[in-house]
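One structure coming up, written as C-alpha cells, with questions to follow.
Only one protein chain is missing from this complex, and each of the others stays in its spot.
Per-chain residue numbering starts at 1, and chain names A and B are given in the order in which the chains are listed.
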Amino acid sequence: MADVKLSGVHKYYGNVHAVRGVDLTIADGEFAVLVGPSGCGKSTLLRTIAGLEDPDGGTIAIGGAVVNDLRPRERNIAMVFQNYALYPYLTVSENIAFGLRARKTPEIEIRKRVSEAAEMLGIGNFLQRYPRQLSGGQRQRVAIGRAIVRKADLFLFDEPLSNLDAQLRDEMRTEIKRLHHEITTTMIYVTHDQVEAMTLADRIVLLRDGNIEQQGAPLELFEQPRTGFVAGFLGSPSINLIPATFKTNGPEAGVVFQSGGELTLPSAKARPLASMNGREILVGIRPQHFSRAGGSLRDGVVSYSATADLIQPTGTRTFTTIKIGGVDAVAELQAHDVSSHGERIDLAIDLNRVVLIDPSSGLVIA
Amino acid sequence: MRVGKLPARKARILALRYLGAGVVTLLFLFPVYWLFMISFKTPDEIYHVPPLWIPGQIQFSNYYVLFKDGDVVAILNSLIVAGVSAFIAIILGTLCAYSLARFGTGGENLAMWIISQRMIPPIAVVFPVFLIYVYFGLVDGYFGLILLYTAFNLPYVIWMMRGYIVDVPLELEESALVDGLNRWEVIWKVVFPMVRPGLMATSVFTFVFAWNDFLFALVLTRTEVITFPVMLTHYFGGQSNFWAKIAAMSVLGTLPIFVAVSVMQRYLVRGISLGAVKG
Partner (left out) sequence: MTLSESINAAEQRRPSRFGRMFEDRLPYLIVAPAILILLLVGLFPLIYSLIVSFQRITMTENDTSFVGLLNYAELFRDTRLWASLGHTAIITAIALPLELLIGFLMAQLFIDRMPGRQIFVALLVLPTVISPIVAGATWRLMFDVRFGPIGQILSFFAGEPVRILWTVNPSYVYPAIIICEVWQWSPFMFLLLLAALSNVDQSQLEAAEIDGASYLRVLRAIVLPAIAPVIAVACLIRGLDLVRIFDIIWALTEGGPGSMTETISLYTYVQGFSQFETSYTAAISFLVIALLTVITTLVLKRMELAR
C-alpha cells in the first residue's frame, strides 16, 4: 500500500516533449485514471512511474520514497499491459507464478496465492492451459491475476481493455472496479476511453499535450470543467459548442447567435459575465440538457423550436441532430420524442448547466 | 534535441556497448581492410617484412593491370551471366509464385518439392549436369551457365515471391477483377506493383547468389566464359606475386555486391533466411 507523488516530471523523446512538468499526488488506496487523447503523454507518464522509462526531470515517489534510481523490479509494483504480455511458452499458472518465482517465494505460498487469484478471477479451470488457448477476456484475467498475486504496493494498468470487444469490455470494467474494492491497493489506470475513466475513477487526471488539464472526481470534471477541452472530452455524445456573442441588457443577460436568435441566460450564469458585453463566446450545451418542451418551464430553462435533421435511435434514447445558431447540434431525447426527418420539434434547453467558454483562451468562464 | 542526463549506470552501460561494438566491428572488418589495402600497395609494399599496415600511397596500378591484361572480362562475364539469369528467374519465378499463392496450384506438395530443390547439394547436381552439357555442347558458353543459374535460383525466387504475394490483400485483386481486368492484367498491373519492393530485393539476392557462385562456374567454364571467382582461383596457382591481382580482383568483384546489398539492407534478413524471419 502506498501513495504516489510526482513532482515536475518531464520526459522527452528526441525533440518531442511528451510529459511537461507534471505534478500529481495520488493517495493511498485511490483509483486514479489517467485519461486523454492519443499522444497526450498518459502512457509515457505511467511507464515513467513503472520505471520502464527514465524521466528527464522531476522526482517520482512511491510510498514516500523517491524511486527515480530504482529499477522497475525494485519498486514493488505490478502492471497489466494492453496486449496482456503473457509469456506464451508458460502455462496460465506458470504465468501467474512467474513474478513470485522470480522473487524466490516459497512454493507453498506460490500455490496458495495462485489458487486464490484464480478463484477471485474465475480462471481456475484454465490453469494448465497456454495463453494461446484462451479467449481475449480470459487472457485479460490471467494478466490481472499475475498482478494480484504479487501483492504489490501499486497497480498500474496500461489501456488493459482496449483489445476487447464492447461487451467484454463492460464486463471486465466491472470486474476491475470490484477488484479495487476487494484489494484496495492504489491503482493507476491509463485509458483513452472517457466512459472507462468516468466509471472506474475515484479521481480522473485529464492530460493534454503532456500537461494535466484538470483533475478531480469524475462528476466534478463533468459538471465543472475548467476548460472547453475538458468539457468536450468528457460526455457522450460530445458537448455542443455554438459560437455566439454575449449581450447584457440591464439585469437580463443572454447570448446572441451569429445566425440570429438568442437565448436568455439564468442570472447565476450571467453574473460573472456582467462586464463582458459584446464579447465572443462559445456556448456549450450538453445533448442531455435538451428535452421535449411540455408544461411550464423551470427557472433557467428556455424553449427553442427546431427542425429534426438526422435521427439516431439507440433504444432508450434518440440522438437528434438540429440546427442551433447556424451549426449542427445533437440533442439527446426520449426514444419516441421525435419520429421523422424534417419534423418540427419544440425543445426545452436547461441553461442552468450551460458551459460558457472564452474562445481565445479556451477557459470556462461560467 | 534535448537529452536528459542519463543515470550513471545507463551511461556506463552505453559506453561499454560502444566499446564492444567497436571491437567486434574492428575484428570483422580487419580482413576486408587488409584486402582493400593490398589492392593499393606496390609490390615492394606487399612483400615487405614485417607487413605494412598502411600503404605508402594510394595507387591504382594493380587495377590497371587487370584492365590491361583483359582479366576484367571475367567481371563482365559474371555481370552478364548473373544479370540475365536473375532477370529470367525473377519473371518466371514470380509468375509461378503467383499461381501457387493464389490458385494453390499443385497444393502444398508442389511448393514443398520446389523448395526441396533448393536443398539439393550443388555438387550432386553439377556432375550430371556437366555430363549432359558436354553431350549438348553447352560447356563454356553463356547459355549453359545462365540456364543453370536460372534453375538454381528459381526455387528461391518462387519461395520468396510466394511470401510477398500472399501479403498482398486479396481484396485489391478482387476489386480489379470486378472492375473488369482479367487475371493476366491483374498480375501485371496490380500484383507486380504491389510486390515491387520484394521483387527488387529478391532480384538483388538472386543476382548475388549467381555472382558469388564458384562450383558451377568452375565445372562449366573453361576459357571463354570465365566468371570472376574462377578467375580469382586461377591466380592462386602462381607464386605469391599474384597477390596484387587477387586483391584487386576481389575488390572489383565485391563492390557491386556491397552496393546492391547496402541498398537492400531493409530486406536482408528476409532475403537470406528464405523468408523464415521477417526483419
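Here, contacts are C-beta pairs under 8 Å (C-beta built on N, C-alpha and C of every residue); 3 or more make two chains touch, one makes a residue touch a chain.
All of these numbers come straight from a predicted model, not from anything done at the bench.
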| item | value |
| --- | --- |
| Chain not shown: contacting residue from B:L66, B:V81, B:I158 or B:I226 | B:I158 |
| Omitted-chain contact residue, chosen from B:V32, B:L76 or B:V166 | B:V32 |
| Interface with the unshown chain - residue positions in chain A | 50-52, 71-75, 77-79, 81-83, 85-90, 98-99, 101-103, 146, 150 |
| Positions on chain B contacted by the hidden chain, ascending | 14, 17-18, 20-21, 24-25, 28-32, 34-35, 38, 46-51, 53, 92-93, 95-96, 98-100, 102-103, 105-106, 110, 114, 117, 119-125, 127-132, 147-148, 150-152, 154-155, 158, 176, 179-185, 187, 189-190, 208, 211-212, 214-215, 218-219, 228-229, 232-233, 236, 240, 243, 246-247, 250, 253-254, 257-258, 261-262, 265, 268-269, 272-274, 276-279 |
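In this section, only the chains that are shown with their structure count from here on.
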| item | value |
| --- | --- |
| Geometric centre distance via CA averages, chain B-chain A, whole Å | 55 |
